[in-house]
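Only a single protein chain was left out; the remaining protein chains are all shown in position.
Up next is chain A:
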């Protein structure tokens, strides 16, 4: 971790130096140097990574070496199950090597190790907000001075080269940025997920107050400019409903979703009527006429029949006298 911090301090300084050199020399050399800068920084990062991995390996090897040296396993190691047994043995070896009270130093070291383990566990679970992670994400921004240089070089190259070439370096740099920022996906746990959908749903239902409507009307009235020409006038008329929409649709108001059989076979609505007699005869004629009517919707036809049903029920007494 210290090594990476130190490298962070060194690389911006190095970048600044290189930039000064680049500004002095002519364009071609500047482009080359900026190109080289990019390569160098990336190589440096790779070196850092290699070094880190090597250091880890070396530490492991050292611990293993220590383990092989100390043959006596301590009782303490069995108690501390969380800690890495290698680390524990390494701590005991270090304590033995120091001149002071061995047991005290060993216990202190083990306590430190335990604390480290706790923090690493927490980090693994994602409980704590590690600022180091946040800052590690900011390594992306280190690239910006180089990328500004690249963009400037891209603009300069525009004047020299054709338009086709201009798109490429910008696109590649943008892609690089997106790749770095989106797919480096360590969760920082800074924000908590809040489900805001039900709140939004409730808000939309209760929100259209009279004041909102008035405000909307005012805004519409203010922004409505008088039509500049006949076309705009016709558009306005169409919006208001004065002018029809062309090509004229004959079925604008009608939305009849019913199938043809619902229009024609209306016998099922005749259940409320007596099965014989003049009324039945009359209603059958009514249904025959309705089935041939293309202008009414099914709803209207059903209402028609129901009206007759009601009417005849009211006149039942009269009919029974007959």
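By our rule, a residue touches a chain if its C-beta (ideal position, glycine included) is under 8 Å from a C-beta of that chain, and two chains touch if they have at least 3 such contacts; residues count from 1.
Convention: contacts and distances are computed from a predicted model.
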One chain is missing here; what is its name in UniProt, given the choices "Electron transfer flavoprotein subunit beta", "Collectrin-like domain-containing protein", "Dynein light chain roadblock" or "28S ribosomal protein S14, mitochondrial"?
"28S ribosomal protein S14, mitochondrial"
Please identify which residue in A:185, A:226 or A:253 touches the non-displayed chain.
A:226
Can you tell me which of A:103, A:122, A:186 or A:281 touches the chain that was removed from the display?
A:281
On chain A, the omitted chain is touched by residues 221, 224-226, 236, 278-279, 281-282, 285-286, 304, 307-308, 311, 315, 318-319, 321-322
